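As you look at this complex, bear in mind that one protein chain is not there, while each of the others sits in place.
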Amino acid sequence: MKITKDQIFDFNDKNKSSYENDFLNKKLQSQGKNMDEIIQKIIDFQVAIPSWALGAGGTRFGRFSFGGEPSSLEQKLEDIGLIHALTKTAGAVSLHIPWDIPEDIQAIKDIALDNGILFDAMNSNTFQDQPNAKESYKYGSLNSINQASREYAVEHNIEVVKIGEKLGSKSLTVWLADGASFPGQINFQKALYNTEDSLKTIYGNMPEDWKLFIEYKPYEPNFYSTTIQDWGTSFMLANACGDRAYTLVDLGHHLPNTNIEQIVATLMMKGKLGGFHFNDSKYGDDDLTVGAIKPYNLFLIFNELVYGMEQNKHNPYPAWMIDASHNIKDPLEDLIQSLEAILIAYAQALIVDRKALEIAQLENDTVTCQEILQDAYRTDVRGLLKAARVQSGAAIDPLKAYRSFNVRKELINERGTKVVATGL
Amino acid sequence: MKITKDQIFDFNDKNKSSYENDFLNKKLQSQGKNMDEIIQKIIDFQVAIPSWALGAGGTRFGRFSFGGEPSSLEQKLEDIGLIHALTKTAGAVSLHIPWDIPEDIQAIKDIALDNGILFDAMNSNTFQDQPNAKESYKYGSLNSINQASREYAVEHNIEVVKIGEKLGSKSLTVWLADGASFPGQINFQKALYNTEDSLKTIYGNMPEDWKLFIEYKPYEPNFYSTTIQDWGTSFMLANACGDRAYTLVDLGHHLPNTNIEQIVATLMMKGKLGGFHFNDSKYGDDDLTVGAIKPYNLFLIFNELVYGMEQNKHNPYPAWMIDASHNIKDPLEDLIQSLEAILIAYAQALIVDRKALEIAQLENDTVTCQEILQDAYRTDVRGLLKAARVQSGAAIDPLKAYRSFNVRKELINERGTKVVATGL
Amino acid sequence: MKITKDQIFDFNDKNKSSYENDFLNKKLQSQGKNMDEIIQKIIDFQVAIPSWALGAGGTRFGRFSFGGEPSSLEQKLEDIGLIHALTKTAGAVSLHIPWDIPEDIQAIKDIALDNGILFDAMNSNTFQDQPNAKESYKYGSLNSINQASREYAVEHNIEVVKIGEKLGSKSLTVWLADGASFPGQINFQKALYNTEDSLKTIYGNMPEDWKLFIEYKPYEPNFYSTTIQDWGTSFMLANACGDRAYTLVDLGHHLPNTNIEQIVATLMMKGKLGGFHFNDSKYGDDDLTVGAIKPYNLFLIFNELVYGMEQNKHNPYPAWMIDASHNIKDPLEDLIQSLEAILIAYAQALIVDRKALEIAQLENDTVTCQEILQDAYRTDVRGLLKAARVQSGAAIDPLKAYRSFNVRKELINERGTKVVATGL
Partner (left out) sequence: MKITKDQIFDFNDKNKSSYENDFLNKKLQSQGKNMDEIIQKIIDFQVAIPSWALGAGGTRFGRFSFGGEPSSLEQKLEDIGLIHALTKTAGAVSLHIPWDIPEDIQAIKDIALDNGILFDAMNSNTFQDQPNAKESYKYGSLNSINQASREYAVEHNIEVVKIGEKLGSKSLTVWLADGASFPGQINFQKALYNTEDSLKTIYGNMPEDWKLFIEYKPYEPNFYSTTIQDWGTSFMLANACGDRAYTLVDLGHHLPNTNIEQIVATLMMKGKLGGFHFNDSKYGDDDLTVGAIKPYNLFLIFNELVYGMEQNKHNPYPAWMIDASHNIKDPLEDLIQSLEAILIAYAQALIVDRKALEIAQLENDTVTCQEILQDAYRTDVRGLLKAARVQSGAAIDPLKAYRSFNVRKELINERGTKVVATGL
């Protein structure tokens, strides 16, 4: 299925009365801000969709299937193409190996090009044993006490880089499940040593224009310890690897109440924030729709990201990705809702009156500091998003358009109801 | 110090261009809502200010003093009068005994009347030993293994009711610090039995038109166990006392990640939500400005409160109070910010399209359910608040007015910089 | 495979020097305690093994298979028989329908009888859709807004009771995944109303000598709200159902830092603790080996259980069950370790000097209260367990015996390496 420009144009024409920005424009002008520049920044913001997020997700208690899931990499790209056509914000894909090994590289590249999709960071998988695997990751991969498992995992990562090179990707994201479910199970120091050693080998085998993103996570699927448990460990490992190794922050990978925006600020200050994975959660790594639970926190994080992108020029432009699971909702609808929440938080961060904030901070005027952030956050910026979409050729209301175009019904017609996408 | 109607009128005249509601009005109309009715509900919403919130608060690591603190109950009422003059939302006070024992009842009542302030729930204090106290609460009060401490605490509560009666209050809020800091310290069953017994005695000694509000809290100042640790315990005790005993929910009194809005819904369904204390927090009972950390959660709670006030007519209209501490900010500014956040969340809950939500829930259309709540939440409702204020005679921007009237400076001139208000 | 009495006898003979109780005996005597009575209580303590715990568990990130898993209900009973032969503590099974629908009732009963295994509480499953299910539980079961789903779930529970009746079970455990992953998804009040209504129907359809156990859990697999989120909700529902409805406490089903021992004490005081599920966790419902993470907390809970069993005669003897998952370890070894941890905590609770504790509590001598609990906990009670085992005919060191008898190897020989047991 394809959504045409004409469909979008017609849709926008029918819904054009759904916003207005005059009052906001005046306010922004009074702060010396140019609304058009802000709208352009919203247009430019692109978020990668991971290939595993297009099918129904599950929990350990089971999985409820969803019709019309993509059964091939081609169909996954097609799905992202649909989202991108509707939003013009999803112009990248993040592939996962071995779920997405392309058979015909050129064909895959053509589909991506046709849909306006770039190949963002590649993802390796050393947390599951594949059928006929020579070594097992049951007790660890890059951190393993068994040299053979370690080497097998390193080789896999190098293989992932090679596939990525052919597709035009420029970075590798390493997320490790490595750790322990019971005290005593592993030697912390050896596990960390082995992880560093393995990562260095992978880093040394990447092309010179590639970046390495090192994720961290405090627990799950191991429930006592994760070897890269926090940003401090990831940061230490990235420093050990080299200049092109970075920490990657995933919103859900933190202990309760962690101040994530402060971690973001610290990493950008040190030039080590490589990427950011969006989702939302109330309890743990719940992988819910972005902005569904704690939207103010998302705004505070974007507030630091925007500041860092302006002030910390030594930090590379971060890789953005949605890393959510879709147990209940249509995955494409969920992703559209996530993109909306991301852009809202970004737009709110863009309209923060930073000059006034700096002055209030200098004066320790805490009340005014809070007012400035809340003023931006309480502003309804959806008109800015709509203006950006009209300009970029996206649907003015992507979710409504998705439904009015009967996308899911079409996909079920094309693909059937019993397909299961590769992924979790 | 007094703020006059003329001052407010002049201020509003100068700031009248700061909002517009036309676009929102059209949207509300399309949902069959009447904006004027919503504005009237915002005007009618009144929140009690606790007498202990008008001075600088502290932490166990110390306290930074603040100039112009009120040194008497009269001055506390004067402070609330200032907030109420600016906001027209703070038309009630919640007194704390023994910090606020009135010497001249009629004089106090006159000041309150003059400032448009009602006497909301009375608060007893059995968590501190007063100088010359005959019995100690060090090891508990209403739950104590010592009959003498228990009786002393019961008598104190009865005394608080008597003072409240004279002032025109109609309810007693009991918050207990009772519990244990170490395993084994108390017998859980005996402590609960004693608490129930003590509360029944207090309940039996209240006038027949009074209500009893029973707070709960999982920890602090005891760090192993609190005898009334959760809503389930409070609810059980309220049922044991009788029809006019209710559970009181304080936002900060929950374990990490608790779904508070669901507790609110359950209590209202059972007709047992007596009151609600507003504040905000990131870690524990941090007592920060309302809406400063988790505004979406506040909205979700108001969403249940509004639903319950409409649907659960057997539940009494809840008592609202701000229960925050002011370690950094000017207490009056903090309270004004809290009132703003409360009204915003309330207004957002009022504009939720409940009919559409009910349909989406019936169809298990989770995506649309989320859209409906988010649509209300993402709306900038500050124009509604401003319209309400213009109508009610409050300042259109209370915080700006507070500063432009130099309130704190005036208070310091009147009272000095070294006064310390009674309270925590 | 079967373990014979002779094998056990030989093993015990070779390992008889591995403990001594003389010093402990003297200490217990000085407190007026009879060591033989304590040993008898340890012998009498029996814990049900759930049928789903005998195969390898998994997380949402995958599953690592384990050789020799049971592929039928018969083999599951055989596995429990092995554990029971080694420990004499696992004399019951808790079945799960539909994973364990017996084809030949009498044959199953014979195997159980032969292995000394009773049929403890039956477990229903309304959190997964079975192939060819007429209704879906994707959006809820007993709480569902859809009458058809609700009725389907009620019927399933009644069917489970019927199967249980034939086997000789006397209770039904209901654990519900029902809830919501997103704000707005369900109407809290309607969901609770429907749950109560469904449970009452199930309760009304149970034989008069059956008990209903209602579990609670704050989150997972739903990540925003669980309809029966806490003990308070479960307790309220149990009261609504009737005298034979009880709350069931699962260790892992609590928010961070919850004081579970206090919940146990409250429920026993009210005669409403129906059962208890053992496991351990560091972060959430991690389902780790009992006692692997927080053994002192387990002791404190047993301290309340022992007190309640002595003092609260109106509370029925609770149903005990291990509810853990085995992602890394041999399930049988994991269960043996769990049983060991349970008996250790139980034995420690049995040797608490309760008379001295009561006196210290009366005197508010917190230091001594703590000393008394710690004295019991710091005592090495493994000698008591060994004495109990020698007396009951269990292996003096069950785990060592399991390995020396090559049980897993035998099971793999009999059943192969690629079987997957039904369950999570």
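Labels for the chains are A, B and C, by order of writing; each one numbers its residues from 1.
Here is the rule we use: contacts are C-beta pairs under 8 Å (C-beta built on N, C-alpha and C of every residue); 3 or more make two chains touch, one makes a residue touch a chain.
Predicted, not measured: the structure shown is a model, and the values here were computed from it.
Shown chains touched by the undisplayed chain in the intact complex: A, B, C.
The chain omitted from view is touched by exactly one of A:T233, A:S281 or A:T379, namely A:T233. For the chain left out of this panel, the touching residue among B:K14, B:K138, B:K166 or B:K355 is B:K138.
Listed by residue number, the positions of subunit B touching the unshown chain are 57-62, 64, 127-129, 136, 138-139, 177, 181-183, 185, 218-221, 223-224, 256, 281-284, 286, 288-289, 292-293, 325, 327-329, 424. Those residues of subunit A that touch the chain absent from the view are 138-139, 145-146, 180-190, 192-193, 218-219, 224-225, 229-233, 235-236, 255-259, 261-262, 265-266, 268-270, 300, 303-304, 307-308, 311-312, 357-358, 360-362, 364, 366, 369-370, 372-373. By the touch definition given at the top, subunit C reaches the unshown chain through residues 20, 23, 256-257, 259, 282-283, 289, 291-297, 328-330, 333-334, 337, 344, 366-367, 370-371, 374, 377-380, 382, 399.
Keep in mind that, in the parts below, only the chains that are shown with their structure count from here on.
Ranked by number of C-beta pairs in contact, the top chain pair is B-C. Averaging C-alpha coordinates per chain places the centre of subunit A 39 Å away from that of subunit B.
Centre-to-centre separation between subunit B and subunit C, using Cα means, comes to 42 Å.
Touching two or more other chains at once are residues 256-257, 259, 366, 370 of subunit B.
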